[in-house]
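This is the structure I want to talk about, given as structure tokens.
Yeah, one chain of the complex is gone here, protein chain that is, but the others are all in their spots.
Note that the chains take the letters A, B and C in the order they are written out, and that residue 1 is the start of every chain.
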């Protein structure tokens, strides 16, 4: 069953919950190879997003909700992840502009647009130890699922699983973008915090579509 | 046998040795209820005193040697203890001005003058938890010994024992002079560092007279 | 974690309130937060706006005033500000001659200032950006996010600020800022980590006999931990990296900045300055201007950085020009 604008709202709420539950863990990860603020940044951002989305009119389209997510993240998160996630949701919003509901194809378009937004803004490639290492396999998995005529929920579940696996694969990498890139070999053995938060967001998306 | 100017030189050398051996302990005591520099101050001072006394002509009188000790301490120790010990040795030097050798009476005069110098300069009384708590019983014991017609060495041994006992008696006191006075009741249970260095100096005096 | 704070999430807001109360010559906007000269916009003058995460004080708020910045935009501790306050500050200080953004090279700062510049431009304000990247600790910058902007940023702000104050146009001010950035090199070290208030735990761990060489200013670990050694040996290691990088050469006149990371006593900074000065003298490089103190910090971190800036007559004159800010002041 195609996903409604309520699904986007649920996604936001569940994301806020996951980020809040994992705030300390994200801070810890970012302290290891960054500056220790990722959990705080994301938690501040998604708390604001929850509030803003709650103020939207009942008839807001999926695209409208996603746009509010984008602008709120841009104006509350800061750091590197703020503009990157902001761009991701902005592009996602544009990708589903004319949809009252999202079918599997639209979901894939949305995810791909988000990933492309992050890449165009941050110039990171897969293997650079960033959130792209979660998003790119997620999009790939979603596309593969769509080719198998998967439901929306199956597409999102595939994306979430792939994001989680992609995030875990950042452990042995040397970073080439973001703060962790300053550490050289010392980044090896640590997971990229942005890839973890990305996997959390995609898990939330899958969960609320079930 | 009356004490010669060589005895004063030996006293200086032994004092420098004791202070150097107890530098860390004096620092520790001063850290507890002061500012942690007493061992360093005294060690710097007595190293300088040793050097200066070594430069004196062979025929320098006991008073001459004591005066060099005084001026060197004044110009190298600093802090509270520098002027106080400086004054002590200056007054001691004046007290034995005309003596080529020091008999028991002269030794007592010398110790009393030193104590009086400290008191006049620092205005501390017995029980104020300062070096006076070592010097005053030392002078008293020396006077008592003299009344019993003690030898110079017996006078000095009595003074040293009394100084050590007096120093130990500072443990339970609240300080009324010096930095420890700022601590109020928190000074209780700690020994006054200046009383310990005073006892070391008087022990050195007794040892080299044996 | 022990800090003189109330609520960790109110640290920046409350500090700004304190700053406003103690510096009537500054105007502090809240919601969104920025600090500007009370007399801004100065008509016809190019305006300078800088900003970035908080925790580097006095950078940047302490450098707002005559002859330096027109506004500073503080983000949360160690987190770049979002575009909104940058846009607001940019609009508030634009005197019609355009605005120069001075941005330290961190992904977050660059992206947020970029967005802000786009938005300001959409409102008809001419904005140029200079991205500072003086940190030589980051090697192989082709394979990283690029070199970091650290304490050299203060020198860029002072000298470009003097250029704007004397009436130079936006191209000229931006050109001078670029020139300073191109001629300055910095290297930092830390004896202790720092603790971000909302994180509550130290940013990295260091044994009692180790130091971190090549740290940035965000409590991030450096390039390597080394066994503790005397000040002179540490300074030589840092100065070698700095001097060889540009490279600085015999005959150069330079400004030498020894910058404390926040928790280092001034006596130690002077000891480091003494050796850095001798290091340069041994190579025929003359220190003609100097600055010693806490100018670009990492909260309470103990450590310091050395920056060397090659000077010519123009840069020297602009350095000497009057400046009147909370943290840097002379000639007025």
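Here, a contact is a pair of C-beta atoms (placed from the backbone, for glycine too) under 8 Å apart; a residue touches a chain by one contact, two chains touch by 3 or more.
This structure is a prediction, so every number in the text was calculated from the model and none was measured.
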Touching the missing chain are B, C
Filtering C:44, C:96 or C:331 for touch with the omitted chain leaves C:331
Mind listing the chain B residues that contact the chain we can't see here?
27, 31, 33-37, 40-41, 44, 74-84, 121-122, 175-179, 181-184, 186
Given the full complex, what residues of chain C touch the hidden partner chain?
2-7, 11-12, 14-19, 21-22, 54-55, 57-58, 62, 77, 191-192, 208-209, 211, 228, 230-232, 234, 256, 262-274, 277, 287, 290-292, 294, 297, 299-300, 302-304, 324, 329-332
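To be clear about the criterion, only the chains that are shown with their structure count from here on.
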Distance in whole angstrom between the CA centres of chain A and chain B is 75
Here the gap between chain A and chain C, centre to centre from mean Cα coordinates and rounded to Å, is 32
Could you tell me which residues belong to chain C and also touch two or more other chains?
none
Mind pulling the residue numbers of chain B that touch at least two other chains?
none
